[in-house]
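Only a part of the assembly is drawn; its chains keep their places, and the rest are absent.
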Amino acid sequence: MIKKVIHIPKKIFKIKKKKKIGEPPGTLIYTGEKIKVKSNYVFIKYNKDDFVISESEIEDNEAETFNIEKNKVNWINITGLANVKFIEKIGHFFDLHPLVLEDILNPLQRPKIEEFDNYIFIVMKKLLWNEEREEFNQEQISLILGNNFVVSFLEEESDLFKPIIDRIRIPKGKIRIMGADYLLYCLIDLIVDNYFIIMEFLNEKIENIEDTLVSNPEPKTLHEIYELKKSIIELRKFVWPLRELVNKLQREQSELISDELQIYIRDIYDHIFRITETLDSFREIIFGMLDMYLSSVSNKMNEIMKVLTIISTTFIPLSFLAGFYGMNFKYMPELTSTFSYPILIICMFSIFILMLYFFRRKKWL
Amino acid sequence: MIKKVIHIPKKIFKIKKKKKIGEPPGTLIYTGEKIKVKSNYVFIKYNKDDFVISESEIEDNEAETFNIEKNKVNWINITGLANVKFIEKIGHFFDLHPLVLEDILNPLQRPKIEEFDNYIFIVMKKLLWNEEREEFNQEQISLILGNNFVVSFLEEESDLFKPIIDRIRIPKGKIRIMGADYLLYCLIDLIVDNYFIIMEFLNEKIENIEDTLVSNPEPKTLHEIYELKKSIIELRKFVWPLRELVNKLQREQSELISDELQIYIRDIYDHIFRITETLDSFREIIFGMLDMYLSSVSNKMNEIMKVLTIISTTFIPLSFLAGFYGMNFKYMPELTSTFSYPILIICMFSIFILMLYFFRRKKWL
């Protein structure tokens, strides 16, 4: 019965490592699930005065044609990672370390930041709740910040960065005045903002379960609590490293990040802090919900026991009396007396009333 | 049944982010609930010799008219944040960072302190217990400490700061001799003092639940424990950051805060420490209360079981005997004997007594 109602996710955690064990590090294979997504990219160049956008599908010989302009911010947003050769060329073009490329192509990375001589490499997760399968869909987003360029890698096409492109389009927008580091900040801020949606969703779910707990707890409710707890455990793995990530951004005085940006990073840090804090609150609340559930089960049991006990113990003495006078002894003087029957009925009634009084006093009725 | 008794708050945590995701940072929108509160401000200027207070509703062109006097402490207390334009002008006048203004207008900030070149920005929470809805009402209070000025932002009008204004009025009061930093300290101290009221309220609530636990535990009691636990979880989120906040005030040797003030800050720190400590004690006590509750439920069940068992097992053998001699076999020698009936009664009585003795020895009676 329960089996039908409850959805059992097929994979709890994805923990496979990137490739065949023992293969040399730096071998590039895309290990994600979206291998059928066609790769393409958007190349945006802008500064205070100018804004150029070009979009195209990726072909194998394209990497050489990037025309990075020094006095502009150059943003290349790549979607679809199945075209490994292109990624390799990008890596070559921007002089990225082989392990960085490996991490970009392996979508099971933890969120992290790594600083290199002339660029910063950031891995983050975009999370979406898949209502149908009751799972998080996670997508890895890799960001490279160089001197005057940002390269972003997405596993599949989405409208995620559209608001930012729109903001760049506006001629006098702040983003147009600022450098590549500010663009990076905008991208990170956008990704973090999406987490608030997840948090609200979880919040709503907790409220629903609470309502059920009070009105009508069922075994299914417990299973929902369990699944929710697991979601939060999983979510923490994506959110907690962000704290360290942004912390590092603040501390490491990279030349790529201007001092002016520090206050914006502090702002992101505040958001992440609030998310982690709320996640921890959720965890504690879920512990409380478990206690509620178990106790409500106990209360039900108590009620059942009470009914059984009241009815059983009320009728058992009466049944005994009835059985007693059903005996077939020849010499039972009571049986022949005319008043025996009414007297017995009175007795039985008194016992019945006494019993009810006893249960009332015990507060069972 | 339970449904009617228990109040279910509609929103556990408010976790919405400030604005539409993707909007540029620095866009000013007031996101709190008190949008109908009319904005007005009080402007107080004082030093050892002088004290001037002026109060007025906010009009759009007013920001330019602040007359900050160098040799006085200037305190501008603003209530009502719906007039975004005015806040923006204030920000312009005091040269505040756009993100600071954003934080002031978004009342879901964590308590925090941020140091800028020529001012310190502090966010705190004023908490009030809403007896009716069994929730905390939180109001965000933002404070700006500059060289010789303090700007305070409240979401709605209240008498909160009245005692401090009264103290400033007194010509020879300490506050009149000290600088703007001391005024800031007084404001923070006042806000922290309000937390002690919340703590006492929680204390009382715990005591009430304890009384109920001992005398008459009900499912409702468990729900109260659960709600109390959630309140404490929420409260911690407002109180814990204060520790770090005051810590930072102590460590960061800002020029805006004189050395003389350190001992006063240490005093606030002590208070906050006591509050957090007490909150943690509450949490531990609540865990104990849960055990109490669950065990009292078990005890009730035991008692019910005992009654059922004693009555059932006492009468079952007797009923069997009665049934036995109710059989209609033709050849049952006992039935015809004159002494069978009294002997059986004696037997039954003996069994009854033996049973009672057995239960007494088991300490069930």
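Residue numbering begins at 1 within each chain, and the chains themselves are lettered A and B in the order written.
Here is the rule we use: contacts are C-beta pairs under 8 Å (C-beta built on N, C-alpha and C of every residue); 3 or more make two chains touch, one makes a residue touch a chain.
Source: prediction; values computed, not measured.
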| item | value |
| --- | --- |
| Overall copies of the shared sequence [whole complex; 2 in view] | 5 |
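In this section, only the chains that are shown with their structure count from here on.
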| item | value |
| --- | --- |
| Complex interface listing, subunit A residues touching subunit B | 162-164, 166-167, 173-175, 186, 189-190, 193-194, 196-197, 199-200, 203, 206-207, 210-211, 214-215, 263-264, 266-267, 270-271, 273-274, 277-278, 281, 284-285, 288-289, 291-292, 294-296, 298-299, 301-302, 305-306, 308-309, 312-313, 316-317, 319-320, 323-324, 326-332, 362, 364 |
| Contacting residues of subunit B [partner subunit A, same complex] | 2-3, 6, 8, 10-13, 15-17, 21-26, 97, 99, 108-110, 112, 114, 116, 219, 222-223, 226, 229-230, 233-234, 237, 290, 293-294, 297-298, 300-301, 303-305, 307-308, 311-312, 315-316, 318-319, 322-323, 325-328, 332, 334-338, 340-341, 344 |
